[in-house]
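Every protein chain but one is kept in place in this view of the complex.
A, B and C label the chains in the order they appear, each numbered from 1.
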Amino acid sequence: MSMQKTTIAKALNTGLRRAMERDPKVILQGEDIGKLGGVFRITEHLQKDFGEDRVIDTPLAESGILGTGIGLALRGYRPVIEIQFDGFVYPAFDQIVSQLSKLHSRSRGAVKVPVVVRIPMGGGIGAVEHHSESNEAYFAHTLGLRVVFCSNPEDAYWMIQQAIECDDPVIFYEPKRRYHEKGEVDFDAPSAPRDLFSAHTVREGTDLTLACWGPMVKVCLDAARVAAEEGRSLEVIDLRSVSPLDIDAITRSVEKTGRLVVAQEAPSFVSVGSEIAALVTERCFYSLESPVIRVAGWNTPYPASKLEEHYLPDLDRVLDGVDRALAY
Amino acid sequence: MSMQKTTIAKALNTGLRRAMERDPKVILQGEDIGKLGGVFRITEHLQKDFGEDRVIDTPLAESGILGTGIGLALRGYRPVIEIQFDGFVYPAFDQIVSQLSKLHSRSRGAVKVPVVVRIPMGGGIGAVEHHSESNEAYFAHTLGLRVVFCSNPEDAYWMIQQAIECDDPVIFYEPKRRYHEKGEVDFDAPSAPRDLFSAHTVREGTDLTLACWGPMVKVCLDAARVAAEEGRSLEVIDLRSVSPLDIDAITRSVEKTGRLVVAQEAPSFVSVGSEIAALVTERCFYSLESPVIRVAGWNTPYPASKLEEHYLPDLDRVLDGVDRALAY
Amino acid sequence: MSDTDVAASPSGGMDHHVSVDPAIVTEPRPAADGGPDMVQLLTPEGERVHHTEYDAIIDALSHDELRAFYRDLVLIRRVDQEATALQRQGELGLWASLLGQEAAQIGCGRAMRTQDHAFPGYREHGIAWTRGLDPMRLIAMYRGVDKGAWDPAEFGFHGYTIVIGNQSLIGTGYAMGIQRDGAVGTGDDQRDAAVIACMGDGATAQGDNNEAFVFAGVYNSPVVFFCQNNQWAISEPNARQTRAPIYKRADGFGFPGIRVDGNDVLASYAVTKTMLDRARSGDGPSLVEAYTYRMAAHTTSDDPTKYRVSAEVEIWKLRDPIARYKRWLMSEGIADHDYFEAIDREADELGEHVRTATVSMPDPDVGDIFDQVYVEPHQQVADDKATFTAYLESFEGQEVQA
Partner (left out) sequence: MSDTDVAASPSGGMDHHVSVDPAIVTEPRPAADGGPDMVQLLTPEGERVHHTEYDAIIDALSHDELRAFYRDLVLIRRVDQEATALQRQGELGLWASLLGQEAAQIGCGRAMRTQDHAFPGYREHGIAWTRGLDPMRLIAMYRGVDKGAWDPAEFGFHGYTIVIGNQSLIGTGYAMGIQRDGAVGTGDDQRDAAVIACMGDGATAQGDNNEAFVFAGVYNSPVVFFCQNNQWAISEPNARQTRAPIYKRADGFGFPGIRVDGNDVLASYAVTKTMLDRARSGDGPSLVEAYTYRMAAHTTSDDPTKYRVSAEVEIWKLRDPIARYKRWLMSEGIADHDYFEAIDREADELGEHVRTATVSMPDPDVGDIFDQVYVEPHQQVADDKATFTAYLESFEGQEVQA
């Protein structure tokens, strides 16, 4: 295939296919992922090509999907679970927090549970309630899990394969409003361009650091472009992994720029943004010229879709955060 | 009764009794809360005195308990739910996050769901797994809920009654290793000594502020006493409510002392401590003489009980945090 | 529910991985729509099937009442059609069609008394209609104006519930409240109340629904679990959700389960009424499986050609709930041509109203994001509202950037 322009959705589909071709133990579980190919078509054609035993349409019960996925992992399989929408992961919360995240340490390493939980996340698609949430804070706080976000086709293609290869459980977030954005992917590259858990500086700058992940990366890149027109040089870091957090990458940038804005869709209160603010302030106390500014979803439930444009941090709100940080 | 020395456990029991006497709509639900009086005996004798219709032994299904509690609240009742141990709230997570926290806003105020969820929390009692967790971060991040902790008998007695009277859903944490610690309670006082959601400065000081809640309040007070012997004056704030967070109270103190240590049993990563650090740094950027230091449970699952003394932040670790803050 | 089908590439309907039982496709047999245990009072051809247990209930209905059922069926179908069309025109974010399930819902809803309460999913437009809820309230939700913000107490009809299974437990709790209010088994028709808790066939797999069965059974609560088995849960057929027929689930939880022809408004009414009466009089819960079919896509975002064959849909067209009922009303002389025409006119007017009311629906106020998150003030929400207000004000007079 070599270098190709493709969407995040297609990159994920191809990444899943590659992983399934490579390792017969990789299986998919989820609601409507078979004939339908999932409501977002991420698993399209995979059941046809790999059979019903490897692409499993499950009953409508998320705890059941997670619980059986863990059991399959204990038997040596590598289940990749699709949660249909962010807001439907909660029925599985107990299995994730009490079992998935803890089995390896409980058994002192005797068992591994390499389960990947794919969650289409975030807002901006005009959906009804429960279909637009950013709930990474819950999982980032749950040690024993790893939590990553892809934000572009290249990462989507590689990160899903890396997540599947990882022996730890991974919550794999996909920015659903970006599924159809395009980018270049070298499908024939011999290996992934970067480690699954490292941050990626997607734009260099000197005046201020913007830290973001998933759907906010595009917003921040756009903001940096607009700011550049006004003569401000912003560095944009796509964190990619929020647990573990590549705090060294953020710190290095902040040591250089002296200022940090964190942009996320999730409400700010007790969030990944809070943690980044706390850690960076601890580590860069003397180099910070302003407090860490968080630009985030409001501290409310996600609103009805007619209001979501006012809820989601957009380019203007990110720039407002940049202004506030630079005003110190 | 007037002024009496009593335990947190007894104060909660009496508080529940008062609330039930005052309002026939107050009902209790939970596993083993009837004849047994709950595994911690917090509901002792209440079924005998108020009957099985008001003190309801439930099937062993936490989602069921929460879901039916919400239904009872919609019918005009004020359910007080006991979750047997912190680690068993997760099966109910979906009902709490998708329904309990959101019904009021979803209905634009048409319905209220005044449910109180009592959770004996925290470690230090030598228990097996899932019986020692501090999971407030999950609920604090869930807007629509309120999250409070009692730390002493007087607060236990009043706060449980205030929580029951509150028209919003309240997650009510009880520090289980403190159930049998004693303190004075004026059972005949005409009203509660303080608002349910305000912080309480339990010791005044000038050199550094210690913010804490629940079981850590005693540890912090002890630490402040030891520090005083070394000539250091620590102010101790019992936050009592972590959502809403009485940020003004903390800020006022930090403006005075210039330094803040937050002590919690929960892992630090993406926690209430992170939020406090982020908010305080935003608000007191120029008065902070050191970064906010967090002394917390390690970022791991709660360990086997033989190791819990090394996991839980104790007096020495709090003082170490104080030292670190003062070293700036 | 799936509200996005972004990559949907209509595959033309008939590909090699169809899942419908070939026997059904090649040879439509009336019995195949629910088996011998299914209560049916009206055949697809509109003939009354007599039933010792339920005949009296139908006989007790006046001609006015029987005609009103027809009106309900036709009007709610029209609302549904308009909403589907409005979604296609971009006026709604999504719509979940009830096409084909009108009889199940109207029968159920009309069996309820004023003091009863229904706990719906997201497709219960017919039940909503019988409770007097303006369909525009449903449309407002699917338009994204609000999240379904009516007052349940006003209608005995609670908020639409999207997270599968949640409402059954909540409904069961509500029924426990009815018990505690002493509103069960008093014999007072104005007082004794019961709950309808709705679920789909797919939903029966969810833990919450099974816990609801446990709680209702243990407490003998006045709740009727009303399961509309429309054969599909998005793309998954019944066989992926349960190995046994759904109505058989109840027995193992200690209460009766019954399968009724969900395309037969008389049967749905009679069976639901019987079970509601049972619940109100203190005899406890029951499970009604209304055997029906989702004639439309799962939602307007869905593409059913990916997973089911049109032959299956054709078979179910022959079992249409409105056509058979109309035939029967005519053959019995309960309604005539003029009546049907009048209803059609009313439907046209209603459709017109839905269209204009939708496009003229005002957008919500941004304050809605912050207001009513809590009953009492909350510092962090208040801070955010203040921040946002100041932020908005900062744009006043100036053009918005980018």
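The rule is simple: a contact is a pair of C-beta atoms (placed from the backbone, for glycine too) under 8 Å apart; a residue touches a chain by one contact, two chains touch by 3 or more.
The shown structure was predicted, so the numbers you read here are calculated from the model rather than taken from an experiment.
Undergrad: Quick one: which of A:43, A:84, A:151 or A:243 touches the chain that's been left out?
TA: Of the listed residues, the one touching the omitted chain is A:243.
Undergrad: Looking at the full complex, which residue from B:216, B:237 or B:319 touches the chain that isn't shown here?
TA: Answer from the full complex: B:319 touches the omitted chain.
Undergrad: State which residues belonging to chain B touch the missing partner chain.
TA: That gives, for chain B, the contact residues 9, 31-32, 34-37, 39-42, 44, 47-48, 57-61, 63-64, 84, 87-88, 90-91, 125-131, 176, 179-180, 222, 226, 269, 298-301, 303-308, 310-311, 315-317, 319-320.
Undergrad: In the complete complex, which positions of chain C touch the hidden chain?
TA: 204-208, 210-211, 214, 217-218, 220, 239-244, 248-255, 257
Undergrad: If the hidden chain were put back, which residues of chain A would touch it?
TA: Against the left-out chain, chain A lists 27, 53-54, 58-59, 61, 63-64, 66-77, 91, 94-95, 98-99, 103-112, 143-144, 146, 166-168, 197, 243-248.
Methods note: only the chains that are shown with their structure count from here on.
Undergrad: Taking each chain's centre as the mean of its CA atoms, which one is most distant from chain A?
TA: C
Undergrad: If you average the Cα atoms of each chain, whose average lands nearest the overall Cα average?
TA: Closest chain centre to the overall C-alpha centroid: A.
Undergrad: Could you give the separation in Å between the centres of chain B and chain C, each centre being the mean of its C-alpha atoms?
TA: Inter-chain centre distance comes to 41 Å.
Undergrad: Averaging only over C-alpha atoms, locate the centres of chain A and chain B and give their separation in whole Å.
TA: Measuring from centre to centre gives 31 Å for this pair.
Undergrad: Quick one: report the Å distance separating chain A from chain C, using the average Cα coordinate of each chain.
TA: So the centre of chain A lies 35 Å away from the centre of chain C.
Undergrad: Please output the residue numbers of chain B that touch at least 2 other chains, ranges allowed.
TA: Residue numbers touching two or more other chains: 63, 91, 94, 98, 105-106, 143-144, 243.
Undergrad: Specify, in ascending order, the residues of chain C that touch 2 or more different other chains.
TA: 146-147, 163, 207-208, 368, 373, 380-381 - these are the residues of chain C that touch more than one other chain.
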